[in-house]
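The complex is shown incomplete by one protein chain, all other protein chains being positioned as in the whole.
What follows is chain A.
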Amino acid sequence: MDSQFDAIVVGSGITGGWSAKELTQRGLKVLMIERGPPIEHQVDYKNEMKAPWEMPFHGFGDANLYKREYFIQSQKTMFFNEYNQDHWANDLANPYQQAQGTRFDWFRGYQLGGKSLIWGRQCYRWSDIDFGANKADGNGVDWPIRYADLAPWYDHVENFIGVSGSEEGLEVLPDGRFLPPMELRAAEKRVKQAIESHYPDRRMIIGRSSNITRQVGDRSPCQYRLLCSRGCSFGAYFSTQSSTLPAARATGLLTVLTDTVVEAVEHDPVTGLATGVRTVGTKDKKRQRFTARLVVMNAGTINTNAILLRSQSERFPNGLANSSGVLGRYLMDHASSTAAVGLVHGVDDRSYFGNRPNNIIIPRFRNIGGDTQAFHRGYMFQGAASRRGWKRGGDQAGLGAELKQELKGPGEWTMFLGAFAECMPKADNRITLHKSAIDTQGLAQVEIAFTFGANEQAALRDAESEARKMLEGAGCTVLMSSSQPDPGGSSIHEMGGARMGHDPAQSVVNRFNQAHDVPNLLITDGACMSSSACQNPSLTYMALTARACDAAVSRMKEHKA
């Protein structure tokens, strides 16, 4: 295999796929390196069409195995299961450290396509409120870009991946290029009507999702199975496999190397440029070198930081592109909680058929417009109404034919509102390399220090209070509520560590995602984020990646770095 390329893309997940697509379509010969095994679209989705009785543990999985080997990944009980367990990293085989007194649950997908196979598919644009937040309240560094810089790239991404959603005209959540929205369920319609009549500044809308509601290219519309994380042979949601990888492969310019970890990015102190990467095979332990004129870091927030921290040299003793000393710092993840769950009354004659792979949202309404709170920034709600199913049979009194008859039909309607609060950028929330613990490749393990602060706690307290009020205002009986944040990492929206900024002394990348110190090194995954907003970040990662790749190729064509 060749060892010389125009560009190396480290990682094959949501941003890695986008980098590969954008760079190959602009004529570059690209090597994409993935640490996990290959998973090919359709042919490798081995459990996609299986019923529970075709699985060894009826779809619930081997709980003891999970305790031994998937002790972090299996905490995501809504997502992780027997059908898709191979799409999550084995925690035992891939250890990391958590700094004393802190906790960060690191959810990972170590396979071709990365977490794009198992992501939540929610797609939201950021607004100027978000890009201006750091500057407005003085926390973190100012973003050197604003919405206008990214808007055409949001268009570009949405047109390619397909995003279903409704146009709402909200400043806080700009509209995009939407496919038809999915319909709300009866109980959601009832709660929406009540919320919007009581609170003129609030909206409850269907999620904006990369589950497509019309044909997009050769990808079929969503079949309402909710089997997405098993892999979707219909290509009905965006994943590397369904979307960007076929596009990149169609150019004939892409080489994919799987089962290979990038140990470090190499750097020439004379030119000041990255020259390529050193790798180690996860199975054969084979060490290789690959060279390129451009290196794009898309290994996922924490691994991108780790690779750069490992890339030490005389010029960069504390990690590549780290002259500022901030590399690894300002790690963020949305503070999530089960804000409230309530019984919805008056719609027991209504139901649904099939599985909608989408949720409702209530966009942020705090600290915007005329609203002012004691805490900074805001939160959004995501949730859904559903009828209790047969599972209630194990949670209520009753035996025999009477119980069986009762479980023939749906149970009560419940409405869940989960909160996602913006995470403030804090220097002490940090990724470092552990001094002694090594992984199976012999590389230093990552150590993560992470805590939520007073601002996140205050936002979640307000979210609980408002969720209760909104449900009660809709006539619901509130069953439970909480402001207790889930452990850090639980939102799987980890971002930061190589933040974007104007000032090379305070940030790692510039407005086009070039490392300030190493101009042919791009960092376009979640690592580049300077703030977290409160909406799901993947669409923004994709737009930043497409924009950065376009600018990089333009520079290369002009014979600049």
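We take it that a residue touches a chain if its C-beta (ideal position, glycine included) is under 8 Å from a C-beta of that chain, and two chains touch if they have at least 3 such contacts; residues count from 1.
Quick note on the criterion: contacts and distances are computed from a predicted model.
Enquirer: One chain of this complex is missing from the view, so tell me which of "Sugar ABC transporter permease", "ATP-binding cassette domain-containing protein", "Gluconate 2-dehydrogenase subunit 3 family protein" or "Imidazole glycerol phosphate synthase subunit HisH" is its UniProt name.
Expert: Going by UniProt, the chain not displayed is called "Gluconate 2-dehydrogenase subunit 3 family protein".
Enquirer: In the full complex, which of A:L65, A:L170 or A:A458 touches the chain missing from this view?
Expert: Of these options, the touching residue for the absent chain is A:L65.
Enquirer: For the chain not shown, which residue from A:Y96, A:F290 or A:F416 touches it across the whole complex?
Expert: Hidden-chain contact among the options goes to A:F416.
Enquirer: Identify the residue among A:P180, A:G325 or A:G389 that touches the chain left out of the display.
Expert: Answering carefully, the residue with contact to the hidden chain is A:G389.
Enquirer: For chain A, which residues lie in contact with the unshown chain of the complex?
Expert: Touching the missing chain: residues 49, 51-53, 57-65, 67, 74-78, 105, 182-186, 189, 223-227, 336-338, 341, 348-356, 384-391, 393-401, 403-405, 407-410, 414-416, 418, 479-480, 482, 484-487, 490.
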